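Excluded from the complex is one protein chain; the other protein chains are retained at their positions.
Going in written order, the chains are labelled A, B and C, and every chain counts its residues from 1.
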Amino acid sequence: MDFSISQDLQARLTELREFVDSRVLPLEPKLLAGGFAAVEADLETVRNEVRGHGWWAPNHPKEWGGQGWDLLSHALVLEVLGRTPLGLYSFGTQAPDAGNIELLHMHGTPEHKEQWLGRMVRGEIRSCFAMTEPHTAGSNPVMLETRALRDGDDYVISGRKWFATGADGAALCIVMAVTNPDAPPYQRASMILVPKNAPGLVHVRNISVMGHAGSGWISHAELEFQEVRVPVSSLLGPEGQGFVLAQHRLGPGRIHHCMRWLGASGRALDLMKARAQSRVLGPDSVLADKQLVQNHLAESAIELNAARLATLHAAWRIGHDGAKAARLEISLIKVQVAQTLQRIVDRAIQVHGALGVTDDTVLSFLYREERAARIYDGADEVHLASIAKQLLKPYSHSESDVTQPLRK
Amino acid sequence: MDFSISQDLQARLTELREFVDSRVLPLEPKLLAGGFAAVEADLETVRNEVRGHGWWAPNHPKEWGGQGWDLLSHALVLEVLGRTPLGLYSFGTQAPDAGNIELLHMHGTPEHKEQWLGRMVRGEIRSCFAMTEPHTAGSNPVMLETRALRDGDDYVISGRKWFATGADGAALCIVMAVTNPDAPPYQRASMILVPKNAPGLVHVRNISVMGHAGSGWISHAELEFQEVRVPVSSLLGPEGQGFVLAQHRLGPGRIHHCMRWLGASGRALDLMKARAQSRVLGPDSVLADKQLVQNHLAESAIELNAARLATLHAAWRIGHDGAKAARLEISLIKVQVAQTLQRIVDRAIQVHGALGVTDDTVLSFLYREERAARIYDGADEVHLASIAKQLLKPYSHSESDVTQPLRK
Amino acid sequence: MDFSISQDLQARLTELREFVDSRVLPLEPKLLAGGFAAVEADLETVRNEVRGHGWWAPNHPKEWGGQGWDLLSHALVLEVLGRTPLGLYSFGTQAPDAGNIELLHMHGTPEHKEQWLGRMVRGEIRSCFAMTEPHTAGSNPVMLETRALRDGDDYVISGRKWFATGADGAALCIVMAVTNPDAPPYQRASMILVPKNAPGLVHVRNISVMGHAGSGWISHAELEFQEVRVPVSSLLGPEGQGFVLAQHRLGPGRIHHCMRWLGASGRALDLMKARAQSRVLGPDSVLADKQLVQNHLAESAIELNAARLATLHAAWRIGHDGAKAARLEISLIKVQVAQTLQRIVDRAIQVHGALGVTDDTVLSFLYREERAARIYDGADEVHLASIAKQLLKPYSHSESDVTQPLRK
Partner (left out) sequence: MDFSISQDLQARLTELREFVDSRVLPLEPKLLAGGFAAVEADLETVRNEVRGHGWWAPNHPKEWGGQGWDLLSHALVLEVLGRTPLGLYSFGTQAPDAGNIELLHMHGTPEHKEQWLGRMVRGEIRSCFAMTEPHTAGSNPVMLETRALRDGDDYVISGRKWFATGADGAALCIVMAVTNPDAPPYQRASMILVPKNAPGLVHVRNISVMGHAGSGWISHAELEFQEVRVPVSSLLGPEGQGFVLAQHRLGPGRIHHCMRWLGASGRALDLMKARAQSRVLGPDSVLADKQLVQNHLAESAIELNAARLATLHAAWRIGHDGAKAARLEISLIKVQVAQTLQRIVDRAIQVHGALGVTDDTVLSFLYREERAARIYDGADEVHLASIAKQLLKPYSHSESDVTQPLRK
């Protein structure tokens, strides 16, 4: 067991940290004031600098324009980038494109790759992922209502999706639709590639989330598929394997989310420390002198340290034993890190007082935007039940005697 | 000890509840989409209906146009109105005007009342309260920087204030400024009435809070007093008594806040129940069948029931023994109810899943806007320390023997 | 709504408080060192003093030797007595006798009362209640294994019970047994009076609980009914109504428990305050100066105040509307107060440091003995699910539209 990081990697992380702090953080006030549209041009400049440094798309395949870093190293990179809501986008490794790129790379046909993959990795186009439906519970695959009916050499897709992140301005949409309604529940749906501008694909709205409909990459769309027709060659992976592919997508994806959240948690903790040291309460007194403030700091550090190590361990386990073997570890951190982030941001706001609820710091943005972390990719409650099931697997009734009251 | 409510009062509360549900709640989607400006006209219609029903300004003095209800009855009214962010405004009992009206009624000169009080009670004009400063800690009166210098028959006021709620569109500003810099700390400041349009009173900005700068009554302003000149007759109460008046304002004001938060908590709990019963998870299953959802409901009900009774008790105690005697009870509920609201809204969002973070329900508005409840009127941490001090008063070192280890 | 207590009652509570503090608290060290047996003789002296003051058995019927106080007044008495583990016993109002006396008074035949009731009320004999079984889940009545088979004019009872509190030294045992195995689940069991010395009633053991098997009133027995034969006239209430009677017993019984726990919580808070003020940390510093200690105090006060009002409200509601109407309120406080007690005792231990885990104060006794409060009379988890069901009753699917995402 060795927790050390190579000097090379450490040097790289330090470089990235300096870049993020000096080039990306300063864009936040514009983002907070005007949304994604207000910073899109500046971000393009930053992205070009990232490309110039040879840092672009750290996790993506080299042959398509990325850097090909392994999961554990990339996880540490994401922690650095997660310090600001604009970090991942600046480096071409943002959701949902990162997951879509993985799907295309692993399951796409040569034609799919030719048409989409390179441009996506290089950041020339964006994509979205349309799975969740507004009127059905995502946790139950039987309920999926969107249908892709075979009609000659085409699929005709009908249904309503929402929370398609970044659909506004995307070129490609990967949609999950029922192709085999009579198959066993988890083999009914398929993933299909649909150009965002396909006839019948109606962009209903950017959903107003926590006060803002957002725009561009920072938005979540409701989409209506009104008999959208695509050739059967648009199928991604085998028919009926949509849920299998979705699971593939989720494993490393959850590491990505968790490391990003840890980065954001670290940022919030840094702001909390700086505020505690700088807020003057009297001639010889600053906020940091108060034990209740110290308590907010200390509990945050305890939780962050532990959540970070649990996530790095899960990332290591995926690399070492595969995502399937690491399923329990992944569920553990999904719940833990999302809750840790929420608690640390909440404490940071409290330490900032009135300033904390303003948009003069990034904290209120994190408070609003990251509340969803406990919901997407499986709500806490779903993961908790799933964790329990995995924990209980090795146990059977025969072991019961050890826990019965003694017969005397 | 008798927890019953008179039949008259119960009937009145039922009437109000029906009115709020049928006339005020339907305005929420407009508010969520467009802010206060979008609903101001509709609200004026509703307010006229309220006036027509004889419900206007339930807590304010009859002689100035209110209904003169006692604190405990008004508390129960506020719980009903608090079900929607627009409830108190609809009934002419919203902060900060309610507190300002109390100040003017209790401490204003006949001229002050003539000029301001009637129009404020009747809802013809709005007012704001400027105490908090962006660069000094509100918990320490010695640090207040805003100065009102006596110059002949005038005060000349200079300084910067923020979080002046509803300053946008207000006619009157009550400002707290140091008039006696050499007095003991809590006798340095005074309250002064300043017309909002006074020369030199610069409206710097509506502060962007949780993603929105807001407008009109739903906004919080940063104000700069640049040598604003007002006659000394603008003094409210005696010179140097600003903090005493502020304390007067806070006692019942905290009951008002708490009952409003309890109303909002009840609304969130109702939404949670309805969602749990209506969200279909499968052929024979709804969300309410899940124990973790039941747990969210049950814990919310436990906390809400207890917080409600504690608040009603504190309101009764103010009426019975006065605000000073009830100081401990008031601090207890300030912390408890603000935290209860936050937890219940958080659980309600979780039960709503993705829908919970959208602006399709009022929950995300409550989540954002009411985060400040744990900060304003004294942050949790300040109240906790203050509670402890009150608890410890009766104890002295002489009682120590009971808690020492036994000598044997 | 009126939270005041009559001057008479207040005076009585003050008297009782002084008596408890001066006469009962001083027995605690003996209890902590030697268990119930070590204090039984002293307690008899105290009980005679209580009888002499005319305070004996405050809640029990006057005609049988009690004082006949109403539930709400008695609740306030129990809070005072609950300050020490010996308080209720000293006043002849301890569990399980209190509940058994109520059962006999409400459902006993004249012969039952003649034989048992007077002696129990007067504290001449003790009784126990045998319902829980070691190998079946108490939450499911179908699973009850103990049988009372009709054989001529007798019942023959067979089965195993445990957690029969105070069975050691009791004269009477009220046992719950299945008499009608083919009836609907909740109508299968009956309550039957069995002399503790009946042939075949084997006292298997005083169960070792949290380190001690205990003795006398402070013990919990495992009992084996080996074909215990009693005449059918021993039936308490109608055949098959055991669960109905048990519910009757539980309503006010839970108020009793909760008020006792509130008394214990108040005691722990008092110890915490005294310790905080007396523990010297340095020349000018005591523990109470530390904000984290202040926080323990303040959070305890918030929770205690709220739990107390919720319990008094539930007691009032039982008196006003009946136990059935107050079912939700009773479940709410069962969970809340048991958890509040545990948290406050835990904090008090923490504030006492090493002293807190010793038996030099009553805290470690409370920590151990009252852990069961979250389990008996329905575990937290059972009540939480039950609360949710009651909350959800008024809701049906038809209300669902308000919580669906907007169709646009």
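What we mean here is this: a residue touches a chain if its C-beta (ideal position, glycine included) is under 8 Å from a C-beta of that chain, and two chains touch if they have at least 3 such contacts.
Just so it is clear, the model here is predicted, and its values are computed rather than measured.
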item	value
Residue in contact with the excluded chain [from B:158, B:247 or B:291]	B:291
Touch with the omitted chain, as defined above, among A:24, A:157, A:245 or A:276	A:276
Contacting the left-out chain in the complete assembly, out of C:142, C:202 or C:325	C:142
Chain C residues touching the omitted chain (full complex)	32-33, 132, 134, 136-140, 142-143, 162-163, 207-212, 279-282, 287, 290, 292-293, 349-350, 353-360, 364-365, 367-368, 371-372, 374-376, 379-381, 384-385
Hidden partner chain, residues of chain A it touches	1-5, 29, 72, 269, 271, 273-279, 286, 288, 291, 293-295, 297-299, 301-302, 305-307, 309-310, 312-313, 316-317, 320, 328-329, 332, 335-336, 352, 355, 358, 360-361, 381, 383-385, 387-389, 391-392, 395-397, 399-406
Sites on chain B contacted by the missing partner chain, in the whole complex	134-135, 162, 204-205, 222, 290-292, 295, 404-405, 408
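Note that in this section only the chains that are shown with their structure count from here on.
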item	value
Equivalent-chain rotation between chain C and chain A, CA atoms, steps of 5 degrees	180
Remotest chain, chain C as reference, centres from CA atoms	A
Between chain B and chain C, centroid-to-centroid distance (C-alpha), Å	41
Chain A and chain C, separation of their C-alpha mean positions in angstrom	50
Residue numbers of chain A (touch at least two other chains)	134, 162, 290, 292
